[in-house]
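Only a single protein chain was left out; the remaining protein chains are all shown in position.
Presenting chain A:
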Amino acid sequence: MERANTQAEQTSMQKEPKTGADLLVESLINEGVETIFGYPGGAALPIFDALYKAQNSFTQILARHEQGSIHAAEGYARVSGKPGVVIATSGPGATNLVTGIADAMIDSLPLIVITGQVAQGIIGTDAFQEVDVMGVTTPITKHNYQVRNVNDLPRIVKEAFHIATTGRPGPVLIDMPKDISAEVITNHLPKEVILDLPGYQPTIKPNPLQIKKLAEAIEQAKKPVILSGAGILFAKASEEIKTFAEKYSIPVASTLLGLGAFPGEHPLFLGMAGMHGTYAANTALYECDLLINIGARFDDRLTGNLASFAPNATVAHIDIDPAEIGKNVPTEIPIVSDAKEALTKLLAHNIQQPTHEDWLVRLHENRKEYPLWYNNPDSEMIGQWVIEKVYEATEGKAIVTTDVGQHQMWTAQFYKFNSPDRWVSSGGLGTMGFGFPAAIGAQLAKPEDTVVSIVGDGGFQMTLQELSILQERGLPVKVIIVNNQALGMVRQWQEAFYSERYSQSIFNIQPDFVKLAESYNVKGLKVTTQQEFIDALPEIFDYEGPVLVDARVIQQENVFPMIAPGKGLNEMIGVKP
């Protein structure tokens, strides 16, 4: 509020008339925005002019590509829990954001995306840099607005933040025609905006009857398991799930995006489930008689073939989005609620201590007998080993972002996340190019924390231009390229399912990543053996600034275990012999 006043004073001191763009910026200040990821252009110039006047109010980050801006904003949102704010110009600026918007939508990340638009008078005439952004983004935003009247702006901004951050979070876009941004505001707008969204009332509290049903199911269960999803992270319910699981000795499997919600090294933790999940987690989901899904949307990478997903289980599903319940898996106990609220109610409920010793013993044996594994070569490196070393060097405390592919799966498997909000990865869209800019956003949100970005040599090349930001902002992000000189995940599938026909998946030419880093004033290291990597660890993690490591790994290494597409949880391949 104080900042809002200074801002208002500044504007009045300059005696310049207030414009729609000023009003927009003022509204952003009122919402407590601290960091803005923007990229200017014609239709957005009035907005950037207003931002210039308010430059003391925000950290403004100029990425080198709008895709970089929006993935950085996603990384920022994921670790801070606050909405990431992105501003781009009309036409190509807006379309460059599309991948990031879709990514944020499917992974439920709160974003405020502001796009410039051509002036209202020429909308619909195929004007220069005009794109129907509303049409393009309607299916990939939680909601979107085109401002048609400058007086609506405070209300729209307020609604946008409310919608983006409450219920199931998601991206909200505001399209700002240039004439609206430039319009001089003459009338006095009311200070307080009242939210009026009768069609948007997320259910936060669980139905007591359903909680009772779940409590009874827990009492009866002989083989209960919890599936812990990203919803726990959004609900900030890590403490509650831990207390709950411990209280009733219920083992916990996690989704890819739920990692960190439950401690990775906890005795009740079975590991990640799904396509590249652990034997213990997948077997538990297959054999259980009660499946308690908390904040996971039963994605197909998690369930595998639905016909053999938890075939003998009573399914309970706690989710804030009613549409996720029963969408893929028939659900006997639907609980529409915030995960924290539901867990708190469950903990308060007097549940008789269930007895399922045999089940725990069996799962414990599975964990011990069939852990994640790899054959370590003598001196050369493989991805799994690299991740384990990074895990050890950072004592499991770093914020880790990944790109998409083999290195992503290895990180999920071998970096044991013990606390929430440390894990940043593109799950639902699997967006290559996400990992590195996301690390920039994460580092901006948590300047004191170690941020490691584990990327493939393929995906890194999609957004590497953002190395500029590291230099510009002195951000000490540690980039580790797990360099197999291939599109590894694609290569693996071609090996397994296309008779080793490596169509367009091997890189014969690559940049010199060390020189590349150096050209951005970032320290670059190339390591080719295990010994070199171990020797380099202090150079990477004790060094104050950003480092880029080109870690050369064996190309042929594959991610295991695996459930082939179309197969069920009980049909894993590559489990430790």
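By our rule, a contact is a pair of C-beta atoms (placed from the backbone, for glycine too) under 8 Å apart; a residue touches a chain by one contact, two chains touch by 3 or more; residues count from 1.
Keep this in mind: contacts and distances are computed from a predicted model.
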Problem - From "Acetolactate synthase small subunit", "FAD-dependent oxidoreductase", "Branched-chain amino acid transport system permease protein" or "L-lactate dehydrogenase complex protein LldG", the hidden chain's UniProt protein name - result: "Acetolactate synthase small subunit"
Fill in the blank from the handout: The one residue from A:R64, A:K82 or A:H143 touching the chain left out of view is A:H143
Handout entry: Options A:H65, A:K236, A:R301 or A:K327, residue touching the unrepresented chain
Key = A:K327
Completion exercise
Interface residues of chain A toward the undisplayed chain are 134-135, 138-139, 142-143, 146, 148, 163, 197-200, 321-323, 326-327, 330
